[in-house]
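Below is one structure. I have some questions about it.
Here the complex is missing one protein chain, while the rest keep their positions.
When the chains are written out, they are named A, B and C in that same order, and each has its own residue count from 1.
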Amino acid sequence: MSWILPPGASTFAGDIDFLYYVILVITGIAFVVVEVGLLVFAIKYRARPGRKAQYIEGSIKAEIIWTAVPAVTLVIIGLMSGGVWNHIKGRNSIPPNAIPYEVHVKQFEWNFTYRGPDGQLGTSDDFIVRNQLHIPVNRPVELQLIAEDVIHSFFVPAFRVKQDAVPGMDIRVWFEATKVGEYEIACAELCGLGHYRMRARVFVHSAEDYQQWLSDRAAAADEE
Amino acid sequence: MRRFWVTSCLFAFLGCGGGDGGSGGGGGAAETAPLGNASISGMVMFLGDAPANPAIDMSEEPECAAKHTDGPTNPIVSVTDGHLANVFVRVVGGLPGGPYPVPSEPATIDQNGCLYVPRVVGVMVGQTLAITNSDPLLHNIKAVPTENRLFNISQPRAGMTSNRIFTAPEIMVPFECSVHGWMNAYAGVVEHPYFAVSGADGSFTISGLPAGTYQVEAWHETLGTQSGDVTVEADGSATLTFTFGG
Amino acid sequence: MAHPALMKPPARREIGADVYSEKLGMWVFLGSEVMFFTALIGSYIILRFGSPEQWAAPGQILNIPLTAVNTFLLICSSVTMVKAFAAIQDGDQRLLKLYMLATVAIGAAFVGVQAYEYTHLVHAGFLPSGYSAGSELAERAAEGLLPVSVGVYGSSFYTMTGFHGFHVSVGVICMSFVTWKAYRGAYTKEDHRGVEVVGLYWHFVDLVWIILFTIVYLV
Partner (left out) sequence: MATSAVSLEPAAHVEAHELSFLRKYIFSTDHKIIGIQFLLMSFVFLLFGGLMAMMIRWQLGFPERPLPAGQLLPETMAPGGILLPEFYNSLVTMHGTIMVFFAIMPLLVGVFGNYLIPLKLGAPDMAFPRLNMASFWIAFSAGILMMAGFFVEGGHAAAGWTAYAPLSADPEWTGVSGGQQIWLLSIAILGLASIMGALNYITTVVNLRAPGMTWFRMPLSIWALFVTAILVLLAIPILSGAAIMLFFDQTIGTHFFDWTDGGQVILWQHLFWYFGHPEVYILILPAMGMVSDIIANGSRKPVFGYHSMVFALISIAFLGWVVWGHHMFQSGMNPTLGMTFMISTMIIAVPSAIKVFNWMGTMWRGNIRFHVPMLHSVGFVAMFVIGGLSGIFMASTPVDIYIHDTYFIVAHIHYVLFGGSLFAIFAAVTYWYPKMFGRMMNSTVGKVHFWLTFLFYNMTFFPMHDLGIAGHMRRIYDPSQYEFLQPLAPLNRFITVSALLLFTVQILFAANFIMSWFKGKKAGENPWEANGLEWTVASPPPHGNFAKVPTVYRGPYEYSSPLVEEDFLMQTRKLASDVDPAAAGP
């Protein structure tokens, strides 16, 4: 059992993990205070013959303290979260140099559309790879999630990225991988009987390898 | 047009909602002998250069890719030496009225190497269609027919069999696998047993017919339909050739 | 009714609100009804903003004059309902019966006109799922005189007016019951809770209709 997050591999991981640990510590303190308090009270004030409870109806001071402390703490957590949220999902958060991809999401496949050699999406030299997303390291990428049937959710645990793909909505998600390697993509929203197997992989290449892969694939796609 | 919910609920409550409901004209006549012994056999030809079948990207399905040593393609138009396979041939006119015997043997369709085998299958109304999975991974079989009940079932493991029975004739019931977008199959549901699917060599045989003149139709998923007339004597046989393409 | 004492609901206590329980209960129930119509009307607004192109201009498909008459009818029935209540407050049994009958009749007429409207619309080709194929309206849409598709328009029109019509029908049934009781002399100057409670419901249904008529037909 572990409350440590698995290793992250994107630029979001640092911020999200930090917030997570901040909340973990704060809630951990609250948890210990309450549980230990309950235990101590349960033992210390257990019924014994000849004892009578103290008639206490409450305390305004105590009420103010335990209204204010959680309220202030929570608002601070809220404000800390707000900045990170805006950076990740905010309206204009997508970096201009992000590589665009189109992802056609259907029961139960991820079809990733890549720009062809012309560097433009939506042209005839685009090519599609099923269930494989190839991206370069240290470069933001932007995915346009196009759901074709029901709601799916694009989830890469290692990148701390999750975004629902909703039919009929223009949904874009971006991230920047920081480690070369191979990671799993999962569907996180119940989408039918094959939901559990709606798995794909993302391959993070070095810049050179990515170019190489891209030109190989484009050539192969051209042949067909 | 969507099915009216009441019908479906009521049927289910009455216990006849299961796949075994309404075996149609075949129910009581299962034991009747064939109406005759005549047969029609023939050939489906394809003229000219067959269109190339698209390659399938099975890289994320290694278990299936391993079954296709020479790179999997999707056999949409399957031509061998000018012979066209996967053409559904059936008698459409000239038959005496039923009831027709329903075969007790099920028709079968298998999922093997992430492809349907066969790609086109014929089944009689009331006859069982056995769907099997030979791949060690999830397939689902989704059929959205217009005349029959819709179904969408899964087979997560190898060796599984599901039986379905169709209650109304329909040309054709499309099958697809949502897990593998390229997987398509077609089931021709006919109210009589006089149908066949052309084999890899393009040949087909329809037997058990009484004497008469029949109109026969051939259906292909992308190349359309063709029909022809043929006359057979009692216990005799006749030949018929369909030509697509060219 | 062997045990009248058991069947009689407990009466309100002095500590409670200054309304008898049936009236309070109806007010509370109307709170729930408000939320139900909020769901429908809210969805309507969201959908209409989302796909404005599906809405035909007012009067193009729907018959505004007919519905305006119908709206007038429903308002009249609210007036007669008020009159019925005023009558029994004065202990006037004859007028109570007369105005209750009038309210029931006008309410039923409203449902009748709505049924007539529906039949016409369906006949012209306006269905909850949009145009029916080959209908008069579908042809006009093909000529570019009407929106290409009216799927959501039809869905929300029939669902909203249909549920209102359902409420009116329930109201007519309840009021018929009250009228029947009025003929049996069940209401007095002192105790006429049934008339007041059913009246509350009826005014609510009327109010909802005015909102629906405005946003569905006129805007």
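Convention: a residue touches a chain if its C-beta (ideal position, glycine included) is under 8 Å from a C-beta of that chain, and two chains touch if they have at least 3 such contacts.
No experiment lies behind these values; they were computed from the predicted model shown.
Within the whole complex, touches from the chain that is not shown fall on A, B, C.
Within the set A:Lys162, A:Lys179 or A:Arg217, the residue that contacts the chain not displayed is A:Lys162. Residue-wise, the contact with the chain that is not shown comes from C:Ile46, picked out of C:Ile46, C:Ala68 or C:Ala86. On the side of chain A, touch with the chain left out of the figure occurs at residues 1-6, 12, 15-16, 19-20, 23-24, 26-27, 30-31, 34-35, 37-38, 41-42, 45-48, 51-59, 62-63, 66-67, 70-71, 74-75, 77-78, 80-82, 84-86, 88-91, 107, 149-151, 153, 155, 157-158, 160-169, 171, 184, 186-197, 199.
Touching the omitted chain from chain B are residues 2-5, 8-9, 11-13, 17-19, 138, 142, 144, 149-154, 156-157, 160, 162.
Within chain C, the residues in touch with the undisplayed chain are 3, 5-21, 23-25, 28-29, 31-33, 35-36, 38-40, 42-43, 46-47, 50-51, 54, 89, 127-130, 149, 151-156, 158-159, 163, 189-193.
In this section, only the chains that are shown with their structure count from here on.
Under the touch definition stated at the top, chain A and chain C share no contacting partner at all. One inter-chain figure worth recording: chain A and chain C are separated by 48 Å, centre to centre, where each centre is the mean of the chain's CA atoms. Centre-to-centre spacing of chain A and chain B amounts to 45 Å, using the average Cα coordinate of each chain. Shared interface positions of chain A, defined as residues touching 2 or more other chains, are absent. In chain B, no residue reaches two or more other chains under the touch definition.
Within the complex, the chain B residues that touch chain A are 54-55, 57, 59-60, 137-138, 140, 152-154, 178-181.
Those residues of chain A that touch chain B in the complex are listed here as 106-109, 111, 129-132, 192-194, 197, 200-201, 224.
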